[in-house]
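Heads up, one of the protein chains got dropped from this complex, but the rest are sitting where they should.
Take a look at chain A:
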């Protein structure tokens, strides 16, 4: 066995050239076996070094070390490159169309009405008020008498009330019935709140109310209101206006504001209709009716055993449906009340 440095160098150079041409790991492995494996000129030459004279061994070893390193470097570089290419090919083969719809666990939807009531609740909670609620089938006392609607008050007959059947009770005017009604207004919670919590009191009462209106594009016999009531020392109509303006902004954006117009409710005095300046009104910004309000009538405070000479209060009520119709440009009440899933689905989780 002879050591032919030139022959080995030429073989290694040939191997390196082959490596550079390779494009797969299989080729690379074959090249490695051919030029660096057992029986390759490089391996044979290494073995042949043993038979060289001592003074040549060192020089030959040096030569072989360099050749091996050159080969290894070329191989390593190419191997990394080929591996990266192969991985890229494999991953490319796994490419999918990410725009395909994926609905394994589809979201349902909240109805916008209870969701809006939650927003309104959060508005009041944010001001430190409490949220309270009362029964929907209510005694006439809480719905009317306590609110200064006497049994013969003309307004009591104007409320389009659903009366609960009964024959055991007589009302103060002697008419036989149950003395119960489907509450016509969330104001029925006012005196409940005052009696159960006392003063000072800052409460909002969101809830369902009932009037004998046939369902049409703008009316529904079952609808929702949010009543707000504050009773404390030193409250005035100025405070009422302040809270209304804030609520208007919370519901309709920074441009919104409120306006009061003289009106009449048995349970407030002074009383006012509440108009809203609605910047997004169709056909240009303008005032629209939003609810009723006023300073709590002393007789209502007396119904709860509170001295009207010491305490004053304000109350207001706004229609939730009306707010929704305006905010979301809903043109027909039917959409709100029919429970068609396509309606709720537009709002998803109500955000």
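Rule of thumb we're sticking to: a residue touches a chain if its C-beta (ideal position, glycine included) is under 8 Å from a C-beta of that chain, and two chains touch if they have at least 3 such contacts; residues count from 1.
As a working rule, contacts and distances are computed from a predicted model.
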item: Hidden subunit of the complex - UniProt protein name among "Carbamoyl phosphate synthase large chain", "ABC transporter permease", "Phenylalanine--tRNA ligase beta subunit" or "Peptidase M75 family protein"; value: "Phenylalanine--tRNA ligase beta subunit"
item: Listed residues A:22, A:60, A:120 or A:182, member touching the removed chain; value: A:182
item: Which residue of A:120, A:230, A:276 or A:325 touches the chain not shown here; value: A:230
item: Of A:11, A:139 or A:225, the one touching the omitted chain in the full complex; value: A:139
item: Interface with the undisplayed chain - residues on chain A; value: 100-111, 113-114, 118, 121, 125, 127-131, 135-142, 144-155, 157-158, 162-166, 168-174, 177-180, 182, 195, 200, 202, 208, 212, 214, 221-222, 230, 232, 235-239, 241-243, 245-246, 259-264, 269-273, 295, 297-300, 302-305, 312, 337-342, 344-345, 349
